[in-house]
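A single protein chain has been omitted from the complex, and every remaining protein chain is retained in its original position.
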Amino acid sequence: MNKGRVEAFSDGVFAFAITLLVVTIAQPNDYQHLAAELGRRWPALAAYVVSFSTIGIMWLNHHSIFGHFAGVDRRLVYLNLLLLMTLAFLPYPTEVLGQALARGDARTAAVVYGATMTANAAAWTALWLYASTRRRLLQPAFPESERRTATLLFNAGSLAYAAAIGVAFVDAYAFLAVQGALAVYYAFDPLSRRVQRRMEEREVAASGAATAPEASGRD
Amino acid sequence: MNKGRVEAFSDGVFAFAITLLVVTIAQPNDYQHLAAELGRRWPALAAYVVSFSTIGIMWLNHHSIFGHFAGVDRRLVYLNLLLLMTLAFLPYPTEVLGQALARGDARTAAVVYGATMTANAAAWTALWLYASTRRRLLQPAFPESERRTATLLFNAGSLAYAAAIGVAFVDAYAFLAVQGALAVYYAFDPLSRRVQRRMEEREVAASGAATAPEASGRD
Amino acid sequence: MNKGRVEAFSDGVFAFAITLLVVTIAQPNDYQHLAAELGRRWPALAAYVVSFSTIGIMWLNHHSIFGHFAGVDRRLVYLNLLLLMTLAFLPYPTEVLGQALARGDARTAAVVYGATMTANAAAWTALWLYASTRRRLLQPAFPESERRTATLLFNAGSLAYAAAIGVAFVDAYAFLAVQGALAVYYAFDPLSRRVQRRMEEREVAASGAATAPEASGRD
Partner (left out) sequence: MNKGRVEAFSDGVFAFAITLLVVTIAQPNDYQHLAAELGRRWPALAAYVVSFSTIGIMWLNHHSIFGHFAGVDRRLVYLNLLLLMTLAFLPYPTEVLGQALARGDARTAAVVYGATMTANAAAWTALWLYASTRRRLLQPAFPESERRTATLLFNAGSLAYAAAIGVAFVDAYAFLAVQGALAVYYAFDPLSRRVQRRMEEREVAASGAATAPEASGRD
């Protein structure tokens, strides 16, 4: 199992899924009253923006997590496929939600979107638990103190996405806003920042010299 | 002929085909009764999961097999294109089967899906026979004793997929379950495991020292 | 943050978006009078050619700009995602414009296309401003004298795309021609040429020897 090829394959699925999202916005039916037709499509555009951000930020975090792995084995690849399966499915609920917000049962659509994201969060948690339990696939440099925190954060993430389904039952617009907020939360990736800080502190302690912040470093 | 670029191109086709599968699930027609509409689509979702797993696991095994090749030549590239052609075609029978299970002649759809998978299995067998006959493209380290077993397993695989067409004539749901089971069988990839074990035994015998299992190793 | 993987992901999105453009040309409805049906689709073909050129040339310039960066950080990756989001959205207005030119309210369609390109130009400007301010992510070799010019050119580009929306309100065909002309302008990439020339002059001055033009060099 070569880690690089697993990452490249995952990158391909991420890049394709994110680009495929554009087909989720329905083409106009009436080209004579185009402005009105397009105006009614703003929920589909909002769903596009939220799903695009979600996949983009998830790609970035996939990157960070795999950077902490010393290698991959078959089981991890299968858990990664599960993660990609739920991710590659996202264009479907995105289209359903965008349409339903404009002209249908938006709450059901939001529940389906929320269920997809919850399945995805569960796949992330499973991937992390498998790789981190007894430090199975972790880099030696990954700080032990952060392992527990990371496990907690992954479990909390799954719960947050499950809780968002509750919001879906109340209001689909509020649900979409919550999904956007969760994406923004993960954009700040508290886990990577903490780990990075710890690893730098350790280096400093070990070498007795401050490492200069570099443009190419993780910030 | 550069092996790396053939692998990268194949990875691209695998990644796009697996991501394209999501468009095989038909969008709802009636957004007022969305829950009922989506509920009727569960066969399409089941077909999606089976095809996604099949392509994902096949990608992984493509990886393993190419790892045993010392290099590639033009003929192998054409056999690989044949394999990719049958693979890239899979979204079509997936969509037909998902729709037919819900509202049509599901047995015909299952036969078409089974025929596609049989053609794919035959392409795999042809690829293996070409590369392994007189060890044409095999790595020197590939154990001779495993070559015969591998040939047997590839032929058995073709027969198994052909036999599954027989199940398609009886019941389309049973057929889909068989396809899922075959994917799970290949997930365990008995061939790679055996070869790996042999190659480790040899190393041990040669060096007189046990090689420690590594996180980055094939498991 | 690894610059290479950000570039590879971006390349993936560029390559998929450019290939996906072909689905923006509607299939014929009447296959008995195919010649006439296809003939009426020439505006869609024109929009295809303009969007394909735009994405292709933008890919090339993405390449050049990233070549001037010493590295990337999370904020740049987010600005790059914004750029990719507006870019990956382009197939939508391309299809709308191609259809509207043939049978509808073409000016509204052109305005939507123009707004997408203006958002894209703004994302480019934001990316450049972030990376170049106080030379945050620039290569040490990037000439300081060119930094100001580049900033000016990026801002001018945003203005030019915004001005093109004005043309859209007047005539959609003129608008499409302007978009084609802007693509051609960026094909010549005045920025890269100037920077390249300066960097060569510097090398010459430093080493006292002229560097021979190479086939593999940027021309």
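First chain written, first letter: the chains are A, B and C, and each begins at residue 1.
To be clear about the criterion, a residue touches a chain if its C-beta (ideal position, glycine included) is under 8 Å from a C-beta of that chain, and two chains touch if they have at least 3 such contacts.
This one's a predicted model, so the numbers in the text were calculated from it and none came from an experiment.
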| item | value |
| --- | --- |
| Chains on display which the left-out chain touches in the complete complex | B, C |
| Omitted-chain contact residue, chosen from C:Ala141, C:Val170, C:Ala187 or C:Val204 | C:Ala187 |
| Of B:Leu34, B:Val50, B:Val72 or B:Ala150, the one touching the omitted chain in the full complex | B:Val72 |
| Option from B:Val13, B:Ala47 or B:Val195 whose C-beta touches the chain left out | B:Val13 |
| Residue numbers in subunit C that touch the chain omitted from display | 7-8, 11-12, 14-16, 18-23, 25, 27-28, 30-35, 38, 48-49, 52-53, 56-57, 59-60, 63, 187, 189, 214-219 |
| Contact footprint on subunit B, counting only the chain that is left out | 1-3, 5, 8-9, 12-13, 16-17, 20, 23, 70-75, 77-78, 81, 84-85, 88-89, 91-92, 95-96, 99-100, 103-105, 108-109, 112, 136-137 |
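In this section, only the chains that are shown with their structure count from here on.
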| item | value |
| --- | --- |
| Equivalent-chain rotation between subunit B and subunit A, CA atoms, steps of 5 degrees | 90 |
| Gap in Å, rounded to a whole number, between the CA centres of subunit B and subunit A | 27 |
| Residues of subunit B touching at least two other chains | 16 |
